[in-house]
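For this depiction, one protein chain was excluded, whereas all remaining protein chains were kept in their positions.
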Amino acid sequence: MLTTPSAPDHDLVAGLDKPLHVLREDGTRRPDPILDPLLRDVDLELLRGLYLDMAVVRAIDDEAVALQRQGELGLWPPLRGQEAAQIGLGRSLQETDFLFTSYRENALAWCRGVSPGEMLSVWRGTTLSGWDPFAHHMATPQVIIGAQTHHAVGYAMATQAQGKDDIAVTCFGDGALSQGDTNEAMVFAASFHAPVLFFCQNNHYAISEPVDVQANVPIALRPTGFGIPSLRVDGNDVLAVRAASLLAAQHIRAGKGPMFIEAVTYRLGPHTTSDDPTRYRDEKELERWRRRCPLGRLERHLEQLGASLEELRADAERRSQEATTAMQEAVAALPSPAPETMFDNVLATEHPGLLRQREQFRAFTASLAPEQTEGSAA
Amino acid sequence: MLTTPSAPDHDLVAGLDKPLHVLREDGTRRPDPILDPLLRDVDLELLRGLYLDMAVVRAIDDEAVALQRQGELGLWPPLRGQEAAQIGLGRSLQETDFLFTSYRENALAWCRGVSPGEMLSVWRGTTLSGWDPFAHHMATPQVIIGAQTHHAVGYAMATQAQGKDDIAVTCFGDGALSQGDTNEAMVFAASFHAPVLFFCQNNHYAISEPVDVQANVPIALRPTGFGIPSLRVDGNDVLAVRAASLLAAQHIRAGKGPMFIEAVTYRLGPHTTSDDPTRYRDEKELERWRRRCPLGRLERHLEQLGASLEELRADAERRSQEATTAMQEAVAALPSPAPETMFDNVLATEHPGLLRQREQFRAFTASLAPEQTEGSAA
Amino acid sequence: MSTTMTMAAALNAALRDSLEADEDVLLIGEDIGTLGGVFRITDGLKERFGASRVIDSPLAESGIIGTSVGMAYRGMRPVSEIQFDGFVYPGFDQIVAQVARLHYRTSGTVQMPLTIRIPFGGGIGAVEHHSESPEAYFAHTPGLRVVTVADPQDAYSTMRAAIECDDPVIVLEPKRRYWSKGEVDTSVSAELSSARVLRTGRDATLVAYGPLVVTALEAAVAAEDDGIDLEVIDLRSLSPLDRDTVAASVRRTGRLVVAHEAPGNVSLSSEVITSAVEDCFAHLEAAPERVTGYDIPYPPGALEDHYLPGIDRILDAVDRTLGRRNSREAA
Partner (left out) sequence: MSTTMTMAAALNAALRDSLEADEDVLLIGEDIGTLGGVFRITDGLKERFGASRVIDSPLAESGIIGTSVGMAYRGMRPVSEIQFDGFVYPGFDQIVAQVARLHYRTSGTVQMPLTIRIPFGGGIGAVEHHSESPEAYFAHTPGLRVVTVADPQDAYSTMRAAIECDDPVIVLEPKRRYWSKGEVDTSVSAELSSARVLRTGRDATLVAYGPLVVTALEAAVAAEDDGIDLEVIDLRSLSPLDRDTVAASVRRTGRLVVAHEAPGNVSLSSEVITSAVEDCFAHLEAAPERVTGYDIPYPPGALEDHYLPGIDRILDAVDRTLGRRNSREAA
């Protein structure tokens, strides 16, 4: 807009014109000078693995939606359409890298070995956290948009101080770009050169709001203003996402400070099972993105490489079946928490007031069922 | 850092390599393709006016420091060193443009016709706001860092909805760049194309913290990541600041959305009169910036243009004298607020609980001075 | 002239009529435009009044409030929506340090006629941060009005009064009552700061607000079976408090029970009881009781029925004030 501006003297962003990608829509591989060096290990086995991951997490996601419709879950935030973004990231990290995500990253939880019961309990409402964050190196879902970004930066600062090469990774959506926290987190990360990866899944919507409400330039530009280099990658190209994540992780692990990845993707389902997306987006747009299905693209690629799709699909089907059966069993087996447990863990130490409230609660509950009083109020 | 990044495809920032300036340190004028078109109206009269403004606000600032030392004020945040940044901006705006600033912008208040008493009462502790914001088109000082940036954006959105060509201007420091609010405000401004100017005085410190704690790339880059074009200008060159402000205001008034100016300057004094800057910066750095005094530079320029410095200084001296005398008189005349006024204006409507507390306060006060009871407790 | 409608519809009508009545009124919040709000409270309003009066904002609560402040400087009367109770905290600074103080800070020069709408409370089986009762934070803050609504008529009239009021008003909408129906007469106006005696009674005063007003009325009906005659007061205004209405009642009944969903520690019930003690200590025949959420974070949905005050817990507390057999006697 300015008459003769001097261009920024730094090269902080790649993929701005067109998101970085290595698989074309038709499944053919294209060269990419930035990502190719990170793809040297790619072979049929790896590709099959990525495909199976995506297929299974899609099945898990669909099953969770079904469970919600059946009344077994209170709510579910579908990730359909974002499988490549999440699997590409999830399959690039070291086991001890620590993830701080939002609520839609169930494919990442899957990569982290979170079991079906652990994944579902929050959505069934039986716990506030499904799993042990330390066991899986992944914090449980964060509901407050953007809040987890600070946690990742703090964690990263601590690993750095301890001289470890673990990195922290924080995942968030396009909507989170507007929260103060997400922006402050970039300030802290840049200031302390923290080993943290900011991973934004731009799925084009924050509930009903299209991404241009949050940003009218590409999201990948945002971090550059904080001095954080950034990659804009096709989030429906699992190979590209994996390569970009590997590249970023290398950069970060080498002590060069934080990086940012914008994975450009699309949420094919509703925001959550409570949402009605027909109110805010049209079928044409949806159809366009359905055609860009991350699984389809990799399938075509595998086909071109001569893999047997029949075998692959059968394999995917079998594993999906296993996973969804496990989910059904796990949901049925999820224990209803004992009412009194709600008083546990408010503090790590003793709280006399709560002990008293628990006693009162016990007595009150007992008073409602007089016939059981003797046993339970003892 | 990346192997072959594509450069950003937009030209959102100017002055990144070296802040835009039109006056060299030695006072000579240099051509600048961006700013020159905005300087066509510059003549000796205008230059003299800018000089006198800067001289007078420096005198006001010094006098306020003196008043604080004498115990007449509780605190004062000196602006010494930042005269050009503030006068350059202040003398470029239309009267009905609305300013939302921080606490150090007393030169802007001066441009806005704020009287000495209005300027000093907050720092004496007799009021929470010194002036009527609507009378001066300037909100009173904001203490919460960054909070006022949102107010400016909201104000701008409202003027826009009303179809007026007033713009809103928000001033803040380098430290404010780290607050969530300042960043969110840029999101809102960009999203709604709000007619607002973000004006950052990068005076190199947030209390004791050097600017690189808040940003390790130039501050002027930050807004570009939000899609907001930005100018980085030498904040000690009053002509350059004025031209940049005019340029930005033109852009904004033309309906092209928000702009950002980073005025690179330096706080020569302490953060406030309570601060001891020797604890965190060295004399050498200070000396370097003292040599870049904004008044000195304009003086040299005026001298080169053949203006009589003697006359100019005498004029400045006289006006400064007037202003500081007015300050001394105003401070002495500032009324101590009646204790009961503290109950006023909590709500715009009636609050029965407060009426009762006021009654109780009145009775209590009366009880302390029994001899006055009859008169005051009536 | 009255129609039967849900509380959600009543709120929608109130917003519509306010937008209609005053062109300075505008709405701003997340998903309130195209979607019509996650609870559909703003349904159809963007279509009707346009995107510059029903504004889908970026996802940032501090920005929503702070921007509204700036609009108020320019004479607008913004109605800001916080999508759920648990998301108000990122906007807390703008609310307590700006919205609540600007009128005071400027000695009355700058008015802040903001209305901040917050769906609040539990009982809908939601995930974390969607079931909270943050009223104590706001009631403690000088310079804010904090009101709750309890039924469709009250919702309509109070919302209109809040928007017309020159003070900043936080309107807490009991989300689990959004779909409860009632008669609404749009010509009825409400006074923002007064409590309502919904039922007169002799034996004890039961004070509630928001979602628990219905529960309190149900408890009063249930108490009849035991021959207990409860007076039920809907507090409505949480700040300022209508102490007089409560005190007048307690002077008659001598007994007080206060119920709310928020944790009891340093809460509205602490204040209502302390105020009553100050106002009518001599008339109290028993220690006042509170029936509140426990002093724990809001528990997982599966346990919320144990957490939320229900009829039985309220009646148990009433029994205590009356010296009748109750659950704590054995404890």
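Observations
Per-chain residue numbering starts at 1, and chain names A, B and C are given in the order in which the chains are listed.
The rule is simple: a contact is a pair of C-beta atoms (placed from the backbone, for glycine too) under 8 Å apart; a residue touches a chain by one contact, two chains touch by 3 or more.
Because the structure is a prediction, the values reported are computed rather than measured.
Note on the chain not shown: across the whole complex it touches A, B, C.
The omitted chain makes contact with just one of the residues C:P168, C:G201 or C:P263: C:P263. Of C:R101, C:R236 or C:H306, it is C:R101 that touches the chain left out of the display. Interface note: of B:P78, B:G175 or B:P294, the residue touching the hidden chain in the full complex is B:G175.
Within the complete assembly, B:P337 is the residue of B:G27, B:G296 or B:P337 that touches the hidden chain. For chain A, the residues touching the absent chain in the complete assembly are 98, 100, 127-129, 132-134, 139-140, 144, 147, 149-159, 161-162, 168, 180-181, 184-185, 187-188, 191-192, 344-349, 351-354. Listed for chain B, the residues touching the missing chain in the whole complex are 74-75, 103, 122-128, 143-145, 175-176, 178-181, 206-209, 213-214, 274, 279-280, 336-337, 339, 341-343, 346, 351, 353-354, 357, 359-368, 373, 377. Remark: the residues of chain C touching the chain excluded from display are 62, 86, 89-90, 92-93, 96-97, 100-101, 104-105, 128-129, 136-137, 139-140, 142-143, 239, 241, 262-263, 265-271, 273-274, 277-278, 281, 284, 286-290, 295-297.
Everything below uses one rule, namely that only the chains that are shown with their structure count from here on.
One finds 43 Å separating the Cα centroids of chain A and chain B.
Centroids of chain A and chain C (each the mean of its C-alpha atoms) stand 36 Å apart.
Shown for chain A are the residues that touch two or more other chains, namely 177-181, 213-214. Counting only residues that touch two or more partner chains, chain C has 57-58, 60, 62-63, 90.
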